[in-house]
Every structure is written in structure tokens, then in C-alpha cells.
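To start, the structure under review is shown below, and the notes come after it.
Only one protein chain is missing; all other protein chains are in place.
A and B label the chains in the order they appear, each numbered from 1.
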Amino acid sequence: MHKGGRIIASLIIFVGLFTIPFFYNMGKANAGPEIDAQQLANFQSIEPSINMVANHPQLFNQWRNQFVQNGQTVYVNSEGKSIDISLEKLAGDSSNQFCVSCHNYTAVKPTCWDCHSGPEGARK
Amino acid sequence: MFEKALTGSKRYWAWIFFLLAVIALGVMAYLRQFNEGLGLTGMSRDVSWGLYIAQFTFLVGVAASAVMLVTPYYLHDFKRFGKLVILGEFLAIAAVIMCILFIFVDVGQPMRILNVLLYPQLHSVMFYDMCVLAGYLVINLVVGWTTLGAEKKGTPPPKWVKPIIYLSIPWAFSIHTVTAFLYAGLPGRFFWMTAIMAARFLASAFAAGPALLILLALLVRKLSKFDPDPGIGAIQSLVKIIRYAMIANVFFYICEVFTAFYSNSPDEMAPFKYVFFGLDGHTSLVPFMWTAAVLAIVGIALLIFPTRENKVLLPIALLSIFLANWIDKGIVLIIAGFVPNSFERVTEYFPSGNEISIVVGIYAIGALIITVLYKIAISVREQNQI
Partner (left out) sequence: MSVNRRQFLKRAGALTALGLGGSFVLTGIRGKIADAASQTPSYQKQKQGLVAKHWAMVVDMSKFKTEEDIERVIQSCDTIHNIPDFGNKKDEIKWIWKDDFEHTFTESKNEYLTENFKELPFMIMCNHCENPPCVKACPTGATFKRADDGIVMMDYHRCIGCRFCMGACPFGARSFNYRDPKPHIKTINPDFPTRTIGVVEKCTFCVERLEKGLKPACVEASKGGLIFGDLDDTNSEVRKIISSKFTIRRKSELGTQPSVYYLVGGEESV
């Protein structure tokens, strides 16, 4: 192989650099998010027909557009339950760290709480 | 063809690295603005547009002015412009890219800028402006690159570019017309709401753009073996266009001043008073406006008389015309549109250091694009000359 030694050495350096995060975190406990089963159930009950954990961003985007653009401020879910569209109420109701701890764990930083008040620690 | 930009003299690389350094300073200034907001600029609640939008407006004109070469050469078969036309097209590419950058640095939420395409508003002039600018960029990239590529191979440009070249002619007019409509359709902004705004824009563009182009061509002649005008009178033909465009521009301006002052309409007069004499003791634009007026007259005079053939005086005349238009459009027009404000109060605008760094950075990006594109064009030409 032409210049084989150099290529292999470079590859080792490359692999080394890219695996730093794995070695850095090796052996550290990976604490999951603190999720209260009741809170999760409440959250899921907002719209039982979809998987809320997976699809709430889309639903909330729809809420936002209906609320601001069309002045439709009440959401009637698939079970006929009326819910006031309000990020403040949503986060305030649970008065918990449910949203925050899950978002922190998955490193998802939505900009919602830049302006809307949220649970403690949501706004950084 | 791009490889031609990667080989060059020491002077070429020194210039490239100098521009990169200026760009780096601009990027740093922009990052500061990105984090802290447009509060770092001199713009305010009353003067909500400043240098950025003014440069955008001016550069749309520079971009559109390529049509002053394309039309004679392709439509009227005016062979003299044969060697200049590619320089015009490449200048247009750099100018449009600068325009887009100036818009980008001006918006408060740059990450959302694609909302303009996600939620297109057919009643907003800005939507059309974005469309025509993007289209003009694509047209000039395609036309410039294919014609130069054909030239490199020594073949005539492919047939399919011809329609695109013809399309570029009305398109060039449209970009500056639509930009003028941004301003000319706003009720209550009397300095802008004038029917001849688009005409004024085109006239000043067709003076400033080609003036810059000739200055660049003179530089190219000096710095390379390629002569864009080897004694065929291309430059002098373009000088005629510049002269008449500038005279038309000044004429339109006088029309504006006449209407405002003869009608004695206070709303119409106030901004003109502000730029020429100052209003309520605020005079920051007065020195600029008078400089522009003097430069415009000097420039026209030098181009009317045989002084236009003089090797020393011609660049001075062109520089005067370029600067006169830059002051008028790149500084005064936008700022004075906000003075007096809707409460007939005067709020002045002074750009901040950070803002100026960003402006200089974007001009450096433009200069870099021009340098690289011209380097490619020149290399192809030099090669063909041998």
C-alpha cells in the first residue's frame, strides 16, 4: 500500500478523535429522566388518539396556529374533552419537572419557554 | 474552471487573505449582533431601517446595471462590449449575493427567514423582491458560467442560453423596479411615495453600476495581461450610457424637488429640507447630501467635455458619479425616509461601529467574489490570447 503507514496512523487519530465522547462518558451513570407515571398519564390524556410523547410538538404547533391565526383557543380532543389552549396552563397544571426533565434528558431545547412562562428551570 | 482561481501571484493571494481577514472581522461583529440583537446598531423605533437596507437598495442597482452591457451586446449585436460583458455579469453576481447578505443581517430573526417562502404573501412587495433577486442570481450564474465555459473551449455559447440571456434583460429592470416599489407604495412616507421612484432607481443604477464596472475594467487592464478594451472604444461607449443615465437621474431628482417645493406641501418638503438644510437643528445628513450634489455635477461635467477621454480625469469622473449615487441611495434615501417621523419629530440615526464592521465585512465578501470570478475570467482570456 502506498504511504500505508501514514494512512493507518491518520485513521487511528481520526477514530480516536471521534470516539472521545464515548470514552469521556464511559462508566458514568446514565440517569434517566424523572417521569412520574401519573403526570405522564395526564399528559397522554390531552390527546389519547396519538402518542403524545412522540407527537406533541406537531400538536402544539397546530394549537399555536389555531390560537394565534384563527382565534380558536379551545381544543376538543378525540374524546370530546375541551382543553384551553395555553402553554402556561399546561406547564402550570403539572407544576412539575416532567417537561423539563424529559427535555433536558433528550437535550431538546424548545424556544417556547423563551417567552411563555413554564415550570421552574424551563427558562434558562 | 474554478481551478483557475486557485493559482495566482503573491499579490493575488495577499489580497485574498486581506479580504478574508476583513470578512472574519465582519463575521465576528455579526455574531455579536446575532447574540445581542439589532440594538447593537444605530437603528431605533423611529428610524427602523439603516445602513443595511440602504446598501441592499444601492447594490440591487449595481446588479441590475449589467443589463446596460447585455442589452447592447446580445440584443443589438454591439460587438464592442464583447470583452466587457462577462465582467458585468460577474459584477451582478457579486452584487446580488451582497444584497441577500444585507437583507439577512438586517432581519431580527434570521433563523426564520425561510418563513417568507413557507408562508408566501402575495400582497407583500418583499416576497416578490426575494423571488426576483434569487431568479436574477441564478440567471447570471448560468449565463456567466456557460458563456465563459464555451469561450474557454473556443466554441460559441450553447443555443439554450440565448433565451435566458434575453430573459435577463427584463429581469434586470424588474429587480430594481420591485425594490423601488418596496418604498414607493408606503402611505405616509412622503420622501419615498413618489411615482418616479422606480425610474429614479433605474437611472441612478445605470450610472453607478457601469461607473464601477469601468473602474474595475481599468484595474483589470492594469493588473493583468487581459485588456477588456483594446482600443475598440468599449469604455467610451459605456461612458456615454453613464453620462445620460446620470443626467436623467439628476433630472428626476430636480422633478421631485420642484413638486415638493412649488406645491408647498409641508409633508413633501420636510425630508428635502432635512437632507439639504437640516430640520429642527438636526443636520447630520446635510454634509453628505451636498457632497453628493457636488460630486454629481463634477462627474457629469467631466463626462460631457472631452475630459472624458483623459486617462487621469476619467477615473475621477467615474468615482464622483459612483460616490454621488452611493451617498444618495446608500445613505440618504433610506434614512431620510424616516425623517420626520409620523409625529413630525426628528430622530437621527448614526450607525454604530459594530454595524459598520458588518457592512464592511459584506463588501469584503463581495470583493472576494468579484476577485475570484474576475480571476477565472481573466485566466481564460489570457490563455486564449496566447
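Assorted remarks:
We adopt the following convention: contacts are C-beta pairs under 8 Å (C-beta built on N, C-alpha and C of every residue); 3 or more make two chains touch, one makes a residue touch a chain.
Just so you know, these numbers come straight off a predicted model, no measurement behind them.
Within the complete assembly, B:Gly188 is the residue of B:Gly154, B:Gly188 or B:Gly231 that touches the hidden chain. Contact with the chain that does not appear here is found for just one residue of B:Leu6, B:Leu75 or B:Ile113, B:Ile113. Across B:Thr146, B:Thr259 or B:Asn341, the residue that sits in touch with the chain not pictured is B:Asn341.
One chain of the complex is left out; on chain B, the residues touching it are 36-39, 41, 43-46, 48-49, 103, 106-110, 112-113, 115-116, 118-119, 121, 123-127, 130, 182-183, 186-189, 337-338, 341-345, 347.
Mapped onto chain A, contacts with the missing chain fall at residues 47-50, 55, 64, 66, 68-80, 82, 84, 87-88, 92, 111, 114-117.
The rule we apply is simple: only the chains that are shown with their structure count from here on.
In this assembly, the C-alpha centroid of chain A lies 46 Å from the C-alpha centroid of chain B.
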